[in-house]
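In what follows, a structure is listed as structure tokens, so that the remarks can point back to it.
For this view, one protein chain was removed and the others were kept in their places.
Up next, subunit A:
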Amino acid sequence: MISIQGLKKSFGSQEVIKNVDLEIEQGKVVVIIGPSGSGKSTLLRCLNVLETPNGGVLSIDGQKLDFNTSVSKKSISAFRRLTGMVFQSYNLFPHLTTTGNVTEGLTTVKGLSHKEAVKKAELLLDKVGLADHKDKHPFQLSGGQQQRVAIARALAMDPKVMLFDEPTSALDPELVGEVLRVMKDLAHEGMTMAVVTHEMRFAKEVADEVIFIDDGVIVERGAPAEIFNHPKHERTKKFLSLLQV
């Protein structure tokens, strides 16, 4: 489903991702953990080319981008449509209503009629439990509600893969659960997901595989039970002990 080969990314002289290879199978949920600055968010952002890799080959659902050669803007746009992204800070469009946030991509990018788009938005907002808030603006919603709108907005584009970049890190603790619940539902429906998170309970319960990244390389990967209970590498052990899980 997703294949990453030899991915490299530098910011100036600093190498953030060092030659990473990774495969994610269809329908699997992969949780990426690692210390701050380890490159885990950058890896995710390379996957939908919000960061342009300096080298490597990305492939999702048969579509390929080879960053060892030059890549056109058009092919990047097309590639991006395969993924949906949920950001730490929600990044909802403040000038649009909840429904407008979900329909914008459908009408502008997919060319759906307003009516069709609204119909689809209503289904999705219902799915994330926000049917009663469809005419509100983002500033009228709690963080947890905003993040659920953001998930609906991403799902509207029918992505093959959902990318979550610390989706609950900006939330008050009591609001984390409602967002994780929506993510769990998605996972159970068979959505392929890559999740950068500090929610170790979510990782244990939902992930098919946990990947520990440090200093731009994949240090260790395996089933959650394996990583959390029997980490092999010192760096993994140290990181997990700091989290006290």
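Definition applied: contacts are C-beta pairs under 8 Å (C-beta built on N, C-alpha and C of every residue); 3 or more make two chains touch, one makes a residue touch a chain; residues count from 1.
To be clear about the criterion, contacts and distances are computed from a predicted model.
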Choices "Oxidase", "Cysteine ABC transporter permease", "Carbon-monoxide dehydrogenase medium subunit" or "Probable chemoreceptor glutamine deamidase CheD" - which one is the UniProt name of the chain not shown: "Cysteine ABC transporter permease"
Residue in contact with the excluded chain [from A:Lys119, A:His137, A:Lys204 or A:Arg221]: A:His137
Options A:Ile4, A:Val31 or A:Met85, residue touching the unrepresented chain: A:Met85
Among A:Leu112, A:Leu125 or A:Ala154, residue touching the chain not depicted: A:Ala154
Missing-chain contacts mapped onto subunit A: 48, 50, 73, 77, 80-81, 83-85, 87, 89, 91-95, 104-105, 108-110, 137-140, 150, 153-154, 156-157
